[in-house]
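All protein chains but one are shown at their positions in the complex.
Here the chain labels run A, B and C in written order, and each chain numbers its own residues starting at 1.
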Amino acid sequence: METERSLREKCGVFGVFGHPEAPLLTREALLALQHRGQESAGITVATGGELRTVKGMGLVPQAVPEGALSPLRGTAAIGHVRYSTTGASELQNAHPLAFLVRETPVAIAHNGNLVNAVRLRRELAEAGALFQTSTDTETIVHELARRLGGPDRDWLTALGEALLRVAGAYALVLLVPGALYAARDPLGIRPLALGRLGPAWLVASESCAFDAVGAAFVREIEPGEIVRLDAGGLQSARLPAPRRALCVFELIYFARPDSQIGGISVHEARKRLGRRLAQAAPAEADVVLGVPDSSLPAALGFAEASGLPFELGLIKNRYVGRTFILPSEGERRAGVRLKLNPVPDVVRGRRVVLVDDSIVRGTTARRLVEALRQAGAAAVHLRVTAPPYRHPCYYGIDTSLAEELVARSGSVEEVRALVGADSLAYLGLEDAIDALGMGDGFCHACFSGQYPVPVGEAGGKRSLETGVVG
Amino acid sequence: METERSLREKCGVFGVFGHPEAPLLTREALLALQHRGQESAGITVATGGELRTVKGMGLVPQAVPEGALSPLRGTAAIGHVRYSTTGASELQNAHPLAFLVRETPVAIAHNGNLVNAVRLRRELAEAGALFQTSTDTETIVHELARRLGGPDRDWLTALGEALLRVAGAYALVLLVPGALYAARDPLGIRPLALGRLGPAWLVASESCAFDAVGAAFVREIEPGEIVRLDAGGLQSARLPAPRRALCVFELIYFARPDSQIGGISVHEARKRLGRRLAQAAPAEADVVLGVPDSSLPAALGFAEASGLPFELGLIKNRYVGRTFILPSEGERRAGVRLKLNPVPDVVRGRRVVLVDDSIVRGTTARRLVEALRQAGAAAVHLRVTAPPYRHPCYYGIDTSLAEELVARSGSVEEVRALVGADSLAYLGLEDAIDALGMGDGFCHACFSGQYPVPVGEAGGKRSLETGVVG
Amino acid sequence: METERSLREKCGVFGVFGHPEAPLLTREALLALQHRGQESAGITVATGGELRTVKGMGLVPQAVPEGALSPLRGTAAIGHVRYSTTGASELQNAHPLAFLVRETPVAIAHNGNLVNAVRLRRELAEAGALFQTSTDTETIVHELARRLGGPDRDWLTALGEALLRVAGAYALVLLVPGALYAARDPLGIRPLALGRLGPAWLVASESCAFDAVGAAFVREIEPGEIVRLDAGGLQSARLPAPRRALCVFELIYFARPDSQIGGISVHEARKRLGRRLAQAAPAEADVVLGVPDSSLPAALGFAEASGLPFELGLIKNRYVGRTFILPSEGERRAGVRLKLNPVPDVVRGRRVVLVDDSIVRGTTARRLVEALRQAGAAAVHLRVTAPPYRHPCYYGIDTSLAEELVARSGSVEEVRALVGADSLAYLGLEDAIDALGMGDGFCHACFSGQYPVPVGEAGGKRSLETGVVG
Partner (left out) sequence: METERSLREKCGVFGVFGHPEAPLLTREALLALQHRGQESAGITVATGGELRTVKGMGLVPQAVPEGALSPLRGTAAIGHVRYSTTGASELQNAHPLAFLVRETPVAIAHNGNLVNAVRLRRELAEAGALFQTSTDTETIVHELARRLGGPDRDWLTALGEALLRVAGAYALVLLVPGALYAARDPLGIRPLALGRLGPAWLVASESCAFDAVGAAFVREIEPGEIVRLDAGGLQSARLPAPRRALCVFELIYFARPDSQIGGISVHEARKRLGRRLAQAAPAEADVVLGVPDSSLPAALGFAEASGLPFELGLIKNRYVGRTFILPSEGERRAGVRLKLNPVPDVVRGRRVVLVDDSIVRGTTARRLVEALRQAGAAAVHLRVTAPPYRHPCYYGIDTSLAEELVARSGSVEEVRALVGADSLAYLGLEDAIDALGMGDGFCHACFSGQYPVPVGEAGGKRSLETGVVG
C-alpha cells in the first residue's frame, strides 16, 4: 500500500528537555518519525527565555534546514511532522503553533483530533477570543490561558483542567521557557512514549525516534497521563482514564516496524498478522511476496506459516519522490512501474501470493497484479493483513479519500474482480485482534464502527473538516 | 541623507474595495509606497468569504511575488510595507496580521505606534487573551473582538469603541469579507488619503499610490475619521478630534515629492524649505548641489532664492542594493563612493553648497564632504532643511539609532567639525513651520520635545520596544 | 528614455591585477558598471593556478552573490555585465567564457561585436575546431590557441596576431594564471580605461568603476592597444590604428555622467548637447524638465542656455524593477505612471519643455506627454539631444528592436503627431559633433549610415544574430 496512500497518520510529535544539542537532536528524531507526516515539519526551541520556531512545507530536510536550526542554542525543544493539504498558505496551520500567554511564549504540537473543538471554539469566540488558526489544537491553548490566574498559578494543574474540557485523541507536547509538558488522551488512542538520554528526558510518538538519537526507551506515557519535564526532573499527573483504546492501525500499518507500541514490537505484530492470515486464508501458490516496505514482515510471517518460500520480488525505486506527477493518463502506467518493479525471474511461471496491509482505491493493487502477470506470474493471490476499512476515523487519520475506499461499497468479490487477482482475502477483525495478543485494548472503529469516544459532536464531514488539524 | 537611513518611516498602508484587479492593483500601489518600508511587505485579499495573505521579507517584488498573488481572485484587498529589524523570524510580526473573530477572518495593517499598548495587552492577557504577535496592532483587534456582541453587531461602531481605548498614532486598514475599514488617529499624525478609480474606493498613506494605479485623489481621511467601504459605498464615522498634528517629517523627508499631504505638494514644500534656508543661512559659493534624491527639490529652491546655479553634481548608482555589506572597514570608503559619486568637472575649483534634509550619524555627510574636496571643491557649505533632530519619536518613526544622532549631543559647531564642512547651518523650527505655510497643525516633537499625545505610558526605551510595531 | 530601453549598450568589462581583495573589488566595480548590462553578470578569479568563475542571470547581486564569491582567494580577476535575451539557457553564453588552452585555463570577457566572426568560425570548424558557444568572442580564443606554439611562446604576441584576424569593435579582458590582458579595437569604438589602486592595475569600460573602488583614473587604453598586466607591471603593444571612431552614443546616452570618456566628462558632454539644442531649437515655454535620470544634465543645459527655469517635475519610483510585467493592456497606462509620475504643481498651467536623449518606439514619450497634460501642462515641447536613430549598429549596440524605431520610417512631423507633443525637435548630427568639442573622432553610423569598419561580412540580420555576443 505504497503508491497511493490515503490512510495516513496525521502527525508525529517529539520533545526533549535537558540536552545541550536539543535543536539538532529534535531534527534527527523528526527524521526518524518522517513516515508519520511528510507535508510539513517544524521545531520550536526554548532559547534564553524565548521560543524560536522553524517550520516549513515538505520533508524535514527542506522544512527545517539545518542551517536555519543550528544557530539556535537551547536545551529544550519540541518538533512535529504533519500531513496537510498542499499549498504554502497552509503553513500558518503547521505545528508547532506559537502563542503569547500573558507575555509568556508557548508552543504546542499535537497528534490526533478533538471531537468537540467546534463547540469549544464557538464558546471561546463568544467570550471575545481571537483565533490565529482554524486548528482544534488552538482551543487547548485558549482553555489553558483562561485557567492561568497569575504568575504563580500551576501550569500542570491548569493544563489538566483544560484537557478535561476537550474530547478526542491527542498526543501532545507543549513547550514554555523552563518546562516541557506532554499529554496523552485518556483512551491512549494515539501513541506516546517516554525516553532518556543521559540526564535528558524525551517524549516521542514512537520509540524508533529514541533509537535514532541513541536514547533509551523508558515506558509509554500512560493514557490520560500529563507529564511536566523541567530542571527538577519529571512530574506526572493523571486524567481519569477508564480503559485503553490504542489505534489498531498503528500496529497494522502506520508505525515503523522497529518501534514498540503497547508493549510489543511492531515488526512482530505484523509477522503475527501474516501468520494468522496464512492460516485463515491459505493459497495454492509457489512463492510469497510482500509489497515493500510496510508489508514485508507480514509476507515473511505468511511464508513461515504457509511453508512457501519468501521472495524479494518487487523492487522499489528509492529515489522517486512522493510528489512525482505524471504528465498524462497515458503515462500513468509507467509511473507505477517507476516505483515498484517486479523481478521477472522470481515471478515467471509461478503462482504468487502477494501480501499487502490495505487496499485503498484498488488502483495500485490492480497495477501490481497486472505487472506481475506481465512478468509471467501464473497466478496472483492477494492477501490483506487487515479487515476492510469501512468507517471514517475521527481521531486523527486522514479520511479525506474515504469515499474512494473500494471496501466501503464493494464486496470482497467485487474488489477481487476490480484488481484482477485470482483470489482475494482479508484478515477478519477477531483474527487480527487475537493474533496481536494484546487483549481488547484497541480502537478499531474504522473496521467495526464502534467509536470509543462519542463523535456526535464531530457531526458531518463539514464540521469535521473545520475541526481537523493535527 | 541616503546612505545611512536611521530616521525611517515605519510603514505604508493601502486598501481598495470594489476593483476586479484588486490584488495586482494593491501590489502596484505598494510599489509606489515602497519608500515607506523596505524590509517586509504583504497583501491580504478577500476572496470568496475568505482572506488570503501573501507576505514576506524584502522589497515588494520579492515579498509578494506576482506569481503568488495573481491566482487570488477578489475585489477587495489591503497591503502594507514595513521596516523591521532583519531576520526571517520577524515575518510573523509582518503586516497584514490575520485573525479569526468568531470564525470571521479579519486582516489588519497599521502605520504608526500606540503609546498605551503595553497596558492594554496586560489587561487583555489577565482576562485570558492569547496573543500571536508582540505588536501593538494586535491589541486593536482584541479590543474590537470584545465589542462584537453578535453576528449583527455593527462593526463600524465596535471599531470606533475599540479605537477610543487606544492612544497614539495610527493610519490603519482592516479587511473582512464584504467590507474594508480605514481609520486615522484623532491628531492625524500619520497621513491617510482617500481615492477613487471608477466605482472603486481606495485608501493610501500617500496620494502617489493613486497616481501609480491611475486613480484620482479625492481627499484626506480626516483626523479621527473611520470609514467603512462596502458594496453600498462609503460610510464615515468620527472620533473626537481636537486639533491637527501632522508629522512634519513627512513633508521634510519621508513622503514622495509627487504626493500631496495636508493640502500641499511635498515637492513644493521642500522647495519652500530650501528657499527659506537660502535666506536664513546664505553662503558665499559658486554652485548648489543636493543629495539625491530626497534633497534635490530643496537644493533647487536654495539655488532659486540665492541666485546660485543648481547642478547635478552627485551621481547615485541606482543599482546598488540597500543590503550591500562592505567586507571590511578598509573598504568602507569605497562603499560610500559606490552609491554617490561626485562629477569632477562640476565641482573642481568651485565653492559648493551641499543641501541635505538631515544629518544622522554624520558619517555620510563627512564622506560626501571629503569626496567633494577630493574632486576638487574649493569649499563645502552644508545646509540642512530641518532643525536638529533631538527627541525620540513615539508615534511611528524608527528611533532605534537615536543615540547615534550627532545633533543630540553635539553643538552645530561640533557637528560641522565632525563632518569637515567649511560651514554648517540648520533651518530653524519657526522658519520651517512658517515656510511650509500651513499654520501650526504639525507634530514637531522630534525637534521641539512637545509631544501632542502624552507618552508617559510609553515609558522608557524598554517598554517602547515591546510596544513598537508598525 | 527610461521605461522602454531598446538602444542598449551590450556589455561592460572590468579587470584587476595585484589586489588582495580582487574578487570583491571586481564585484563592486561591476555594480558601478551595472547600467551597461543588466541581464547577466559574471566574475572569474585567478586563484592558485586555477580560474574560478561565478556567473548568473540578472543583476550583479543576484548573478554573483557575495557568498559565492567571497570564498575565492586571488589577486587577479575579470568581470562582465551583459544584456542578452532572457532565459536560463542563455547562461552558457554569458561572460566570462572559460577555456583550457593546453591545460592552461583562460577566461575572456568582451564588450563589442566582431563583424567577421561568421567567416572565422567556418574556417576554424573546417579545421576540426569544437565550439562551446555561439559567441563571436570564442573565435578570438581559438585564433589565440592556434598561435601558441609552446609553453614559452609569448602570449602577448600571439594575442596581437589573433586580433589582427578579427574585425569589429571590442574592449576585452583576458585572464590566465599570472597575467591579465586587455585590448581595445583599432578604432576605439568601445571605451576602455586604465586605472591604479596602490600597486594594483585596473581596466574598466568606464572610469566611474575606478571611483567606485577608490582607484585613480590613469588614462584611456588607446585604440589598437593591448596591455599585459602581471607581477612585473604593465607591458603594452599596438595594433595598427589609423584613426579614432568612438561610439557617439556612449556620450549621448550610455555612459554614466560621472565617467570621463575620450577626454571629457560625460555630464559636461550632455550639458553641452542640451545648450546647443536650446540654441538650435528654442521653445516658447515656462519650465524645462528632463526625463530622469539620463536626460537631466541635458535639461539643465537647455535651461541654462534658454534662460528658462529647470524643474524636477517627473518623479521616478526607484523601487520598480525592470522586469515588472503588466497584467493586461488595460493596466499598462498605470504601469508607466508607476515609474514616472509628474509633480502636478510644477506642471499645472505651464508650458513645458521636455528634454529626452532618444525616442524609440514613441510609446513612453506619448505617455509622458499625456501624463503631463493630465497634470495640467498648457503645452509640451519635446526636445531630443541626438539626431534620429536610423541605421543598425554592428559594433555592439542591441538593435533587436530596430524596426520599431519610429524615426526609421517616420518624419519628424509624424513622430510629433504620434507622441502628441505641441512641437518636436532633434539635435542635428553636425550640431551634436560640434557641441561635443572633440573633433570628428566618432562613430555615428547609427545616425549617418557611415560605417567605419566595413560590415559587408556581417551580412543580413540572420548572420548578425549568429555572430552577436557581447
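Note that in this section contacts are C-beta pairs under 8 Å (C-beta built on N, C-alpha and C of every residue); 3 or more make two chains touch, one makes a residue touch a chain.
Here the structure is a predicted model, which is why all the values come from computation and not from measurement.
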item	value
Chains still shown that are in contact with the chain withheld from the display	A, C
Candidate in contact with the missing chain, chosen from C:35, C:82, C:110 or C:142	C:142
Touch criterion as defined above, residue of C:98, C:115, C:194 or C:415 at the omitted chain	C:98
Residue ranges of subunit C at the interface with the undisplayed chain	52-53, 68, 88-89, 92, 98-103, 121-122, 125-134, 138, 141-142, 145-146, 148
Missing-chain contacts mapped onto subunit A	21, 24-25, 28, 31-32, 34-35, 38, 59-61, 66, 70, 208, 211-214, 256-258, 260, 265, 267-268, 293, 296-297, 300, 304, 309-312, 315, 317-321, 324-325, 327-328, 331, 333-335, 337-338, 341-346
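In this section, only the chains that are shown with their structure count from here on.
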item	value
Chain pair that, of all pairs, has the most C-beta pairs in contact	B-C
Separation of subunit B from subunit C, taking each centre as the mean of its C-alpha atoms, in whole Å	36
Chain centre separation in whole Å, for subunit C relative to subunit A (CA means)	61
